[in-house]
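Every protein chain but one is kept in place in this view of the complex.
Here the chain labels run A, B and C in written order, and each chain numbers its own residues starting at 1.
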Amino acid sequence: PGKECSWQIQFADDMQEFTKFPTKTGRRSLSRSISQSSTDSYSSAASYTDSSDDEVSPREKQQTNSKGSSNFCVKNIKQAEFGRREIEIAEQDMSALISLRKRAQGEKPLAGAKIVGCTHITAQTAVLIETLCALGAQCRWSACNIYSTQNEVAAPRLKHGVAVFAWKGESEDDFWWCIDRCVNMDGWQANMILDDGGDLTHWVYKKYPNVFKKIRGIVEESVTGVHRLYQLSKAGKLCVPAMNVNDSVTKQKFDNLYCCRESILDGLKRTTDVMFGGKQVVVCGYGEVGKGCCAALKALGAIVYITEIDPICALQACMDGFRVVKLNEVIRQVDVVITCTGNKNVVTREHLDRMKNSCIVCNMGHSNTEIDVTSLRTPELTWERVRSQVDHVIWPDGKRVVLLAEGRLLNLSCSTVPTFVLSITATTQALALIELYNAPEGRYKQDVYLLPKKMDEYVASLHLPSFDAHLTELTDDQAKYLGLNKNGPFKPNYYR
Amino acid sequence: PGKECSWQIQFADDMQEFTKFPTKTGRRSLSRSISQSSTDSYSSAASYTDSSDDEVSPREKQQTNSKGSSNFCVKNIKQAEFGRREIEIAEQDMSALISLRKRAQGEKPLAGAKIVGCTHITAQTAVLIETLCALGAQCRWSACNIYSTQNEVAAPRLKHGVAVFAWKGESEDDFWWCIDRCVNMDGWQANMILDDGGDLTHWVYKKYPNVFKKIRGIVEESVTGVHRLYQLSKAGKLCVPAMNVNDSVTKQKFDNLYCCRESILDGLKRTTDVMFGGKQVVVCGYGEVGKGCCAALKALGAIVYITEIDPICALQACMDGFRVVKLNEVIRQVDVVITCTGNKNVVTREHLDRMKNSCIVCNMGHSNTEIDVTSLRTPELTWERVRSQVDHVIWPDGKRVVLLAEGRLLNLSCSTVPTFVLSITATTQALALIELYNAPEGRYKQDVYLLPKKMDEYVASLHLPSFDAHLTELTDDQAKYLGLNKNGPFKPNYYR
Amino acid sequence: PGKECSWQIQFADDMQEFTKFPTKTGRRSLSRSISQSSTDSYSSAASYTDSSDDEVSPREKQQTNSKGSSNFCVKNIKQAEFGRREIEIAEQDMSALISLRKRAQGEKPLAGAKIVGCTHITAQTAVLIETLCALGAQCRWSACNIYSTQNEVAAPRLKHGVAVFAWKGESEDDFWWCIDRCVNMDGWQANMILDDGGDLTHWVYKKYPNVFKKIRGIVEESVTGVHRLYQLSKAGKLCVPAMNVNDSVTKQKFDNLYCCRESILDGLKRTTDVMFGGKQVVVCGYGEVGKGCCAALKALGAIVYITEIDPICALQACMDGFRVVKLNEVIRQVDVVITCTGNKNVVTREHLDRMKNSCIVCNMGHSNTEIDVTSLRTPELTWERVRSQVDHVIWPDGKRVVLLAEGRLLNLSCSTVPTFVLSITATTQALALIELYNAPEGRYKQDVYLLPKKMDEYVASLHLPSFDAHLTELTDDQAKYLGLNKNGPFKPNYYR
Partner (left out) sequence: PGKECSWQIQFADDMQEFTKFPTKTGRRSLSRSISQSSTDSYSSAASYTDSSDDEVSPREKQQTNSKGSSNFCVKNIKQAEFGRREIEIAEQDMSALISLRKRAQGEKPLAGAKIVGCTHITAQTAVLIETLCALGAQCRWSACNIYSTQNEVAAPRLKHGVAVFAWKGESEDDFWWCIDRCVNMDGWQANMILDDGGDLTHWVYKKYPNVFKKIRGIVEESVTGVHRLYQLSKAGKLCVPAMNVNDSVTKQKFDNLYCCRESILDGLKRTTDVMFGGKQVVVCGYGEVGKGCCAALKALGAIVYITEIDPICALQACMDGFRVVKLNEVIRQVDVVITCTGNKNVVTREHLDRMKNSCIVCNMGHSNTEIDVTSLRTPELTWERVRSQVDHVIWPDGKRVVLLAEGRLLNLSCSTVPTFVLSITATTQALALIELYNAPEGRYKQDVYLLPKKMDEYVASLHLPSFDAHLTELTDDQAKYLGLNKNGPFKPNYYR
């Protein structure tokens, strides 16, 4: 408000340029986000009804729902019932959000909030949106990825009159059109932004800078989006408070360690039916993602080797019972190669040339550059698509390398993310919105904030009932001894 | 030969009666076989091309292959190319069989063998059949299950002029017609039988008892078929030697402990996307199947409880770190119930009534009677099919129980069996055929035999190269000390 | 009775010859027994009071206990109080035996039994002996090993007037003198034998063959003793029934798999304080003992390699996630070498020459021949005793190999056996004695018997309350379906 927002000019650069941002910048993404780029291919394993859809663009259809409104744009309104059931199934594993609904329903902490959102549109997102509405907010929503929308979920356009503009298989033009339809509506002006990847935030900055005068805060979910926000902040151009929910402990640990522990097995099985017992696997990178993958593979009887650049992570790998090697040392003997580095060209053409027949290669790290897939697009190699997401790359001598998801993230492309994990993210987003919307003047400046440790702990506590877990409470005497408040926070901010 | 085979009369009972055999007898099946009954529903996770098939019965089609022969009957001959690729993919994980092909190819140990087979017809079976042919045999084949045939694999009718009569979705009448077409051919008389479930053996006994005068042996794969053979033997009606390959150590350990360790996670994930971490699971039965399931679930962070009737298995469960409980004690709190007992009505309606909302119930044991599914077919409960193989059974108060595969075997219905495991079974079958076909007169009487320990060890040794495993050889001195032959067998027959 | 016992003649061979028996025969001992040979060195980790003992032989002392009896011979009667406390501590972990005491106390099933025993004399044995007395038996006892006696336990000479003749550090002459004192007493003739190693049985056969006319049965605990009994039986010289309790399932599984899983870590830590995380370990042999060792080491972060001669065990090792190698392939790189083979000269001087500095070598298998320790007794190598049970063998270039327990069994020499495991053995012995003593005429012939499966299951069930484990009972309907008696046995005899 006081500070004049002036970046409408700076940001009037070529949008095409901007949208290439995620790949252009040589940034380090040790953490994986569900949103790498708005044009990443995305195969929702839970989407069952898309194949029979017709080919007419939703933008060309005239759609009116049962209440007479046409303030939405989705693929097929007839799938509403099926979508509603998927939402109900999702609700069963998102009891933290339901519990939040109940706790905050009386006070309507989001009364008056007008939230414009841009995220993956799935059953789990629907549960989030309907929670926000139950807490008093009005919502308009578009998709942050052109492939990831579950059409059947968008179909019911949710309860509470939420306006959804999204379908699976949007063109890039459709993508920006949908975002625009969310922001640009007569008589309705957003005062909160929930973003995943920063595209919505960018669009508002570029097209509707005045909107920011009313915005109380941005909640950003992805590595990419957070990176953009920090850059804005550094450049002095961030004119509203923003909450980085990507780096909250609960999200990090679940999205990386635990979620990868579950999804690596699923992704490999669904694509290749490989037996894990006795397989020799090399995992490149022993950060949280690598740790999760290795724990699962070792537990199922695989023999796992690690490559690392960081001696501390390498030492952890040793103590955890893995041999730390250079990729070259084992590349001829391994059955599976998995990248989890956040780096690029970790698996090179030279490595691929030396792999044995039937070796499986996949990426759990970030983007699609960890494996140098481009190097495989040469005339002497034959590509054969044997199943969805599975290519055999065939060498002149007949050797086949099994490449999964063309080097994109295996767990996005070939496995599902447990609803419970998404519940943690969604709960964190909801709490961040509530915090920013209700914070007293002055608590948050025009900067990027981490979720306060105490709210991080609150998110965790909301998920404990799912496990029937019972927390111990400090006595007064103990709290004094530890120098802590009985209600937390219990750990310093840097605690992982 | 000397002994007159007289059971054509005894077996002239109603075939309908006979085919109900597997469910009629109150037999104990602690081991799971891929073939429970010829009419079990079977969902081949690897079958991708069936949905678009037309509805004309193959029996009514006129089919001629590229060589002008019409001595076969399959669904769609056009899928041959796709089927061939699936076979090639399978070959990559069945190197033991390929290795056997190479080793025995010179001597053609099955030269002159005319094998009639009745098994699941999958890519892996195709590799087996083509191996038998490479070793000199002629083969005619039908399916042991009306649902399990991978049409695309049957399509090429294999190399070597193998005659295949099978398709996915046969009627019961089709089923017996296909078997009959295999056995009953002018100018060709089988001298070996490879059976899975005993239906082929039964048909020959009943319809063509004279064929047995030429048969040198039967190789039987399944619990059910082996059970039938032992009953025949007991009744003095078995007039040829039979080899029970179901109880070989390699097969048992792989089919039960290791295979279940892999497939329980896969089956649960593909159907429900459940997160394993922190889930409370009760596994009924701690035999090999239960041990495999528990190992995998514990490794992925589930909290596992066991029910057992046998104090020795219960004590093993305790030592392995599981609480041993009665089902009633934990039924209200668990998230997943898995039966692995070989028993019936282990999960009763009373248990189902007490489960919490969203509890998942499935069967890894045998048949479809471990969970009392029949008790759920009552008017006050609503069944809702939410996905393939997934039903929500809804109580009047809204509680849902998630029932998988209608109580049939989860790993047959909802996951894939690793090719490597099938390779072990197929190699065992091939060796058993070679042994029976080449055995000197008198080695095998008209009885049921276990595969000699030494051949069991040979099967294992053929699979070691897949793991790049190097066996140690005994010195003469050591062999003498141990009282063993340097080439094995190394363990007594009862060793597991 | 009917059959004349005639082996007094055959056994009048040189006793010196006989006592060398265990090492003389090139027998295969896949299972470990606590009793390898009566002259094995044995270091009881639980023996705290021996060091300050005087050097006068107990045989030369005049000892009279508080009741005026001198019908015993122990080291130091003054330790009685300390010994009593050790017995009470042991009782706490042997609740199965206490429970057996209570259950059978009323009926006194051993009333009239006069048991002569020869076993290790420890607190746990004392609990067994006092249980036998509580059930009605009279007992006289000597030690089966000249080193293993816990003097403080022998001191109180137990309750019930049990006569004990044993002390730590007997000479070989003392050893047979003690046995003789047990058997040869005026006015008291044994009618049951409980033996561990077969020395007592041999002595009676040789010296007092007439005693066998009254003996109702022998219960034998060790591999060696059981081997002797089978040889006698084979030779037609066994004139009383004998029970082989060594091969009962509960004992086997506990003594091997579970007990080794616990003791390998303990034995290595107490001797070398080695850190397990990241250590490269090669385990020779993947039978039950090897499986137990590997499970523990892998769980604590070691990288484990396996050597095997048997392809089936090798395949299990592969599936369990271990690389199967020849010892030569890894001998230069490993930090620890553990033998679990039952074989001899598994680790040769050549291997020892190639080990790296500080490599630890130990034996968990059998005897002291698995590592060729003799080959290290050459002039160019220096032996340095650095701690009890720990030798550094030093090569001319300064390389040190750390040899534990001089190649004898690590878990006997350097760790303790959990009381709970001993409880299982002791309970099995007690039940076997009761069974043989009470069996109706004709149930047991002059042969060697395995404990009936049902009693094996009973032993297991007596130990379940320690784990608060609750067995499920079959319904009548289920028992009928399975073809089982509701009270067991639940598994065939060959089940492991």
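Keep this in mind: a residue touches a chain if its C-beta (ideal position, glycine included) is under 8 Å from a C-beta of that chain, and two chains touch if they have at least 3 such contacts.
Predicted model, so just to flag it, every value in this text is computed and none were measured.
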| item | value |
| --- | --- |
| Partner chains on view for the chain not depicted | A, B, C |
| Among C:Met185, C:Met275 or C:Leu450, residue touching the chain not depicted | C:Met275 |
| Listed residues A:Ile98, A:Leu315 or A:Ala439, member touching the removed chain | A:Leu315 |
| Candidates A:Lys234, A:Lys326 or A:Arg354 - the one touching the absent chain | A:Lys326 |
| Contacts of subunit B with the absent chain, listed as residue ranges | 277-278, 298, 301-303, 318-323 |
| Subunit A, residues in touch with the chain not shown (by the definition above) | 26-28, 249-250, 253-254, 258, 307-319, 323-327, 329, 342-346, 456-458, 460-461, 463-464, 467-475, 477-478, 480-484, 488, 490-491, 494-496 |
| Touching residues (missing chain, whole complex) on subunit C | 45-46, 48, 85, 89, 92-93, 258, 261-262, 265-266, 269-270, 273-278, 280, 296, 299-301, 333, 357-358, 384, 386-387, 400, 415-416, 418-421, 466-468 |
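Definition applied: only the chains that are shown with their structure count from here on.
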| item | value |
| --- | --- |
| Interface numbering overlap (same over half, different under half) for subunit A and subunit C | same |
| Subunit A-subunit B separation of Cα centroids, rounded to whole Å | 41 |
| Distance from the mean Cα position of subunit C to that of subunit B, given in whole angstrom | 42 |
| Centre-of-Cα separation between subunit C and subunit A, whole angstrom | 58 |
| Junction residues of subunit A, two or more chains touched | 277-278, 301 |
